[in-house]
Each structure stands twice: as C-alpha cells, then as structure tokens.
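Our next item is chain A:
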Amino acid sequence: MLQAIFLVVAQTIVLLAVSPFIVGLIKKVKARLQLRRGASVFQPYADLAKLFRKEPVVSTTTSWIFTATPYIVFASTLAAGLLVPIFVSRTPLNFAGNIIAVVYLLALGTFFLMLAGLDAGSAFGGMGSSREAIVASLTEPAMILSIFAIALTKGSTNLSTIVHKTALLEGIVTDPSPYLMALAALFIVAIAETGRVPVDNPATHLELTMIHEAMVLEYSGRYLALIEWAAGLKLAVFLSLIANIFAPWGIATTLAPAAMGIGLVAYLLKIAGLAMLIGVIECMFAKLRLFRVTDLLGVAFILALLGLLFFYILRS
Partner candidate 1 sequence: MIEVLVLLIAPLLAGGLSLVIHRSALLHAINLTSMSLLVVAEIMITRTVLRDGPFTALGQLVYLDALSAFILFIIGAVGLACSLYMRSYMDEQVARGVIAPGRLNLFFFLFHMFLLAMVIATVANSVGVQWVAIEATTLTTTFLIAFWRRRESLEAGWKYLILCSVGISLALFGVVLTYYSSLHVLGDVSEALNVTQLLPVADRLNPHVLKLAFIFILVGYGTKVGLVPMHSWLPDAYTEAPAPVAAMLAGVLEIVAVYAILRMRMIVDHAVSPAFTGGLLALLGFASFVTAAFFILIQHNYKRLFAYSSIEHMGIAMIGFGIGGPLGTFGGLFHLLNHAFAKSMAFFAAGNIHRRFHTVEIGQVQGLAIAQPWTAMALMIAGLALSALPPFAPFVSEVQVVTALVTQGVPGQWLTNSGAMVTLALSDQFSSLGLTGLFLLCAVLAFSGLLYRITGMVWGTPPEGIVRGETWTLGHLPVVVLAAALVGFGFFLPQSIRELLEQATQILLLH
Partner candidate 2 sequence: MLNLFLLLFAGYIAGLLLPLCCPAKPRIQNILAHGSAGLASGAGILLGVTGLFAPEPWTASVQSTLPFLTFAIRLDPLAALFVLTISLVGLAASIYALGYVTEFYGRASIAVLGSLFNGFLLSMTLVVIADNGFFFLIVWELMSLLSYFLVVTEHGKAEVRYAGLFYLIMTHVGTAFIILAFLIFFQGGGSFSFEAFRHPEQPLSEGMRTLVFLMVLIGFGTKAGIVPLHVWLPYAHPAAPSHISALMSGVMIKTAIYALVRVYFDFLGGQFPWWWGFVVLVIGAVSALLGVMYALMEHDLKSLLAYHSVENIGIILLGIGAGMIFQTFGLTEFAALGLLAGLYHTINHAMFKALLFLGAGSLLYATHTRNMEEYGGLLRRMPWTGVFFLIGAVSISALPPTNGFVSEWLVFQSLFLSFHLPTVLLKLMLPLAAAMLALTSVLALTCFAKAFGISFLALPRSSHARQAEEVPITMRIAMGMLAVVCVLLGLAPMVVVPMLDRVVAPFAGLSIEGKVLALDGWALAPVNVEFSSLSPMALALLLIALSALGLLLAVAFGGLVKQRYYKTWGCGINLTARMEYTATGFVQPIKRVFGAIYQPTVKLETELLKESRYFAKRRHFEFHIEPVFQKYLYDPVVAFFIGMAERLRVIQGGSLHLYLAYIFVTLIVLLLFAV
Partner candidate 3 sequence: MQISSHIGSQLVDLCSALLLLTCFAIVAQRRLSACVDLFALQSAFLVLTAALVAFLTGNHHIYIAAGLTGLIKVIIIPRVLKKVIERLNVKRELVMNVNVPAGLLICGALVMLAFFITQPIIPLGFLLTRDSLAIALAIVLIGFFTMIARQKAVSQLVGFLVMENGLFLGATAATYGMPLIVELGVFFDVLIAVLIAGIYTNRLQDAFDSVDTSHLTVLKE
C-alpha cells in the first residue's frame, strides 16, 4: 500500500517536473535548427513560476466554469498521465483505468477547455473551441483503432500489462508491420492531440491559424499557468505512451531501487529523444490549413486500420 502511494507520488512528481522540460527542449531544438541560440531549456519553468505570481484578470462575462476549467484540465491530464507507465511497468493505478480511460480523461479536459473558450464571449474563444472540436473528433477514431491494434498484439487494453509484456519481450508478433503502422498512426494522433505543427502551432497568436491558443486566449496568471502546464503534461503523456508501448527498453519491471533508477534514466532519454524528433518535425513542416488536417488524420486512420488488417492476415 505504502509502496503504491510512493509510486504514485513519484510518478506525479516526475510528470510535473518533466513536462515543462519537454516544451523547453522542443523550443530549443527548433531554435537551433533555425540557427538561433534560443532560450534555455528550463525557460518554461521560469515562465510558469512567473505566471503563477501574476494577478489573473477574469472576464466579467464569465461564469464559474471559466475559473474551474484550469483545475479540471490540469487534474484530468495529470490523472491520464498517472495511468500510463512512466518508469515502472506496473503502475499501481493500473486498476483505475485502461487506455480507453486515458483517452476519455483527456477528452474531459478538452470538453471543459471548449466551454471555457466559449465562456468569455469573445469570437476568438468560440473559434478555437469549434476548431478544437473538429480536430479532436477526427483524431479519436484513428486513436481507438491504433490502440486496438496494439491491444491485440498484447491481448490486453491495460497499459501496464501491455508495457510489462513488451518489456519482458512477451507476445511481440514475429512481423512488426502492424506494430509500426500503429506506431505511425499513434504518432500522428499525438501531434494532433497536443496541438503541434503541422496541425496547430502553439507559438502563434494569429487568429487565422491558432486553435488551442485561441481557446485559452482569455486566460492569464495562475490559470494560464495551470493550462500551460496541463498542455505540457498532455505532451508528456503522449510521448510516454509512445515511448513505453513501442520501446519499453530499460523500464523497471520490478520494484528494485536500482531497476527504478535505470527506468527513470531510460525514460528521460526516450522522452528527450521524442521531443527532439517533434522539434525537428516542427521545423520541417509548415502548418496545414484546418481543412487539410482531415487528410493527415485520414492517413492516420487508414494506417491504424491497415495495422489491424495485417495483424489478422498474418495470424490467420
């Protein structure tokens, strides 16, 4: 029991700690690739601290939804994160929910963000919400299918089980093709869900292009801080998901301190790698028009479906 609590707390801390770092790292990589020195990797921490100290300005038109949302978003994203194995393959909260729960927890955050976007009453918020809606609705099916493809290979929808089995090299199909397709699909989904280029550009505040930023345009101070942090967390969740499902190398399959240490280090390395990858991608691609995003996500959907198909064909 104590052990479980310790693990949960540890995982919470790791996630909270690592998420700003990821954001910072991506920014850094992009800066480098654009031949700028760029801000320090740890800049996001400073930003958060600053935002927390600032006095928040709240629109007079808003209701309690507006002020409650940041906490809900923060909580739901973090909760989702706690269901994903980070550096220990067997998360104590495994029983609380499987991968579908993760998806829907994130959806909960999205829902309230949409509401908040509408609450302020400015056109930007509404625009952001409506765009977020379409993106979300297009990512979801692809996500479920790819998840299912993965779940099949492991015969489980529980993340811990999946990761644990993979880590112990159980039930990895002889032919990795379904696996890879699912990976590709999930990666695209991750990019879309976390609002990165080419789907959305977190750095822009141009109303023509912004999605996530438009939703949270009215936020300031501690609320903004929480939302930024939640955004980072979301990124972390997806990256850990990808990292640990497809490459659970080094993750601690036992609760031996040493193993956990190794697991932590391995985790940080993997995350860092993925973050850099995202950074590179963000430099290579331009943001897509909203209505071109459908194509991209369509591709993701087809990939996931193909993964499924391959799996069955190879099995039978």
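As a selection rule, all candidates are chains of the complex that A comes from, given by their letters.
For this structure, a couple of remarks:
Operating definition for what follows: contacts are C-beta pairs under 8 Å (C-beta built on N, C-alpha and C of every residue); 3 or more make two chains touch, one makes a residue touch a chain; residues count from 1.
Being a predicted model, the structure only gives us computed values, none of them experimental.
One chain among 1, 2 or 3 touches chain A in this complex, and its number is 2.
If you check the complex, the residues on chain A that touch candidate 2 are 12, 48-49, 52-65, 67, 70-72, 74-76, 78-79, 82, 93-98, 100-101, 103-105, 107-108, 110-111, 114-115, 117-123, 125-127, 129-131, 133-134, 136-138, 140-145, 148, 151-152, 155-158, 161, 218, 221-222, 225-226, 290-291, 294, 301, 305, 308-309, 312-313, 316.
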